[in-house]
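Worksheet for the structure shown next.
Excluded from the complex is one protein chain; the other protein chains are retained at their positions.
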Amino acid sequence: MTAPLLEMRDVGVTYRARGREIPAVRDVNLTVSRGEIVGLAGESGCGKSTLASTILRLQPASAQVTGQVLFEGEDVLTMRWGDLRTLRWAGASIVFQGALHSLNPVHRISRQIGEAITTHQPGLSEQQVTERTGDLLEQVGLPRQRASTYPHQLSGGQKQRVMIAMALACNPSLIVADEPTTALDVMVQAQVLDVLQHLVRELGVGMLIISHDLSVLGDLCDRIVVMYAGRVVEAGPAAAVFGQSLHPYARALSAAFPKVGDPAARFAPAGLPGDPPDPAELPPGCSFAPRCPQALDSCTEAVPLLESYDGGRLAACFRVGEDRETVSLP
Amino acid sequence: MTAPTETPVEAGRLSTRQLSWQRRRQALARGWAEFRRHRSGMVGLGIMVAFVLVALCAPLLASADGLSVTKATGGVLESPSGKFWLGTDESGRSVLTLLIWGSRISLLVGLLATVISMVIGTLIGLLSGYFTGWAGSILYRFTEWFLVIPFLPLAIILATVLGRSLFNIALVIGITTWPSTALLIRSQTLSIKERPYLERARVLGAGRAHQIGRHILPNVMPMVFANTTLTVAAAILSETTLSFLGLGDPTRVSWGTMLDSAYSVGAMTTGSWWFFLPPGLCVVAVVLAFTLIGRALEEVLDPRLRGR
Partner (left out) sequence: MNAQGKAQSASTEGTNPQSGALEADGLVVEFTTRSGAIARALDGADVIVRPGEVLALVGESGSGKTTLARTMIGLERPTAGEVRFGGTPLDYSISGLRTLRRRVQMVLQDASSSLNPRHTVYDSVAEGLRLHGLDGADPEGRSEAEQVAAALASAGLRPPESLFLRYPYELSGGQRQRVLIAGALALRPDLLIADEPVSSLDASIRGEILALLLKLRDQMGLGVLVVTHDLGLAWNIADRIAVMYLGRVVESGPTEEVLARPKHPYTQALLSVVPEIDELAPVVLTGEIPDPTRIPGGCRFHPRCPALQGGFAEAAGVATMCTTVDLPLIPPDVDGHHVACHLPQRVATEDLADV
């Protein structure tokens, strides 16, 4: 069995700001294999974007990273600079959040994609670069002529696809997409997700998709990892995590996107009280306890660890496995 | 982010208004703490305070009699000595006394001119930014037209027409310097006008006056404030220039008139440095002080605007 493409072992990231230490990510284990789509779900402050930035060692200088981020067996965090440069974009690439605003408005698309190509393959002729740019655009479902346009002439969905094309420029083995469909219309979202799925099936790349929309992940991914307050709270096959969540937070996240046609969701919006926690001020014990509908007093005393359950599932909650019909104390 | 930092309002204890003021004072204290960290700004502040004190305490530092030509006791253009620390001018008056009393005029005219300039500039800037259509366009063109007119010729003409007095000099400077402020305020207004909270105000039923007064103006004020200090610097320099050209009030002494007198009696050729160097240095120092303060203020106020 080949080693997984990406393997994160006990990764922790701590920021130092305003004289305090802020734990953004703690004890995260995550793997992505070739041809596999893994979804990373969570809301603001859960650490998912921070985690993704460690894959290419893009975290800010003030951040301290512990653990290992193994890409094809080699630890990114201790790599030599030369190897890291090769890794960036040719090994793994990222489609950033807010990609719609990441395109330089004064350069044509051809120039921006071309830049990605020539950074890693400076020896190519102009003809070859143009050829490759056209190929990339076709791969994401855009006509070749779009290369000569400026970003402002493209729609939101088209810009997002250009960003994906840029991420493909150097034939990476792993693509990380950070909130690729947020701010897009439902129809355009479907088109972009189609492109991503097609890329994985055809090119055999591994993909890590980050989103707060669990329904998008449930549809597209093979596996889902749910994060809350810097920790993984649930992981497992996508359908199971979305449809029959073990952890109360995952359940709430899944319920936040009601299924159209489900009579139980009519006039019954499901949500959690309070707000996602500030990583600088985490509550004692289980970070989710203050908002958890099933919290007990004992939940504030210790941090629950990830336990394995049937079907390759993991969950970090003291109350999983109990008879869930027992009513929780307020 | 959600932990309260003040005690909640209790009916009957402190009214919302009073607590509001308390918060504003706290905000000012924070702003001051931030300003203190700018060494250049503090230096500028120190210099400015020193000069303001000198101007205010002029009667205590030097007798007003020292300004009178008839009561002058010194010789003509005497060099500095124990009796006259900065020597004398061509009428035998102590240069130090002139310098001290002159600071009053220079600072006063500078301040007055700034007020006039800021009032006109802010008003026109706000209105030309807020009103689209022909009203805004006309005001904008008017501003641009005024901006292009060369300062000195206009100032000379106005001063000659209006007559040579303190207030007129301030007026002249105010009238010739408002355009740059107006343009600055206008561009700020244009950007703030598009902000969602302006639209919310309209949805709530706000008329134009409310929108400008309660929303646009408070958000424009920090920029106005920072710009004011820089305008003071420019105004003092302008006053000096105009007085040097002989357009100042002949009955009053200012640093500019001192330079004018120095020039007319040929102090430079005779090497009477004590007559022209001190006023020149004072102008430089005050202008520098206000400029440093202005720059520091911009840095303090802008990131706070952006951060919020």
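Order as written gives the chain letters A and B; numbering starts at 1 within each chain.
Following the convention adopted for this analysis, a residue touches a chain if its C-beta (ideal position, glycine included) is under 8 Å from a C-beta of that chain, and two chains touch if they have at least 3 such contacts.
Keep in mind the model is a prediction, meaning the values are calculated, not measured.
Q: Kindly state which of the options A:I22, A:M79 or A:A256 is in contact with the chain not pictured.
A: Of the candidates A:I22, A:M79 or A:A256, A:A256 is in touch with the missing chain.
Q: Among A:L103, A:L196 or A:V216, single out the residue that touches the unshown chain.
A: A:V216
Q: Touching the hidden chain in the complete assembly: which of B:S20, B:T132 or B:S187 does that?
A: Within the whole complex, the residue contacting the unshown chain is B:S20.
Q: In the whole complex, what residues of chain A lie against the chain that is missing from view?
A: Residues 43-44, 155-157, 185-191, 193-194, 212-216, 218-220, 238-239, 242-243, 249, 252-253, 255-262, 265-276, 291 of chain A touch the chain absent from view.
Q: Against the chain that's been left off, what residues of chain B make contact? List them.
A: Its contact residues with the unshown chain are 1-2, 4, 6, 8-11, 16, 19-20, 23, 195-197, 199-208, 210, 214-215, 218-219, 305, 307-308.
The definition used in the following text is that only the chains that are shown with their structure count from here on.
Q: Using CA atom averages as chain centres, what separation in Å is found between chain A and chain B?
A: Those two chain centres are 54 Å apart.
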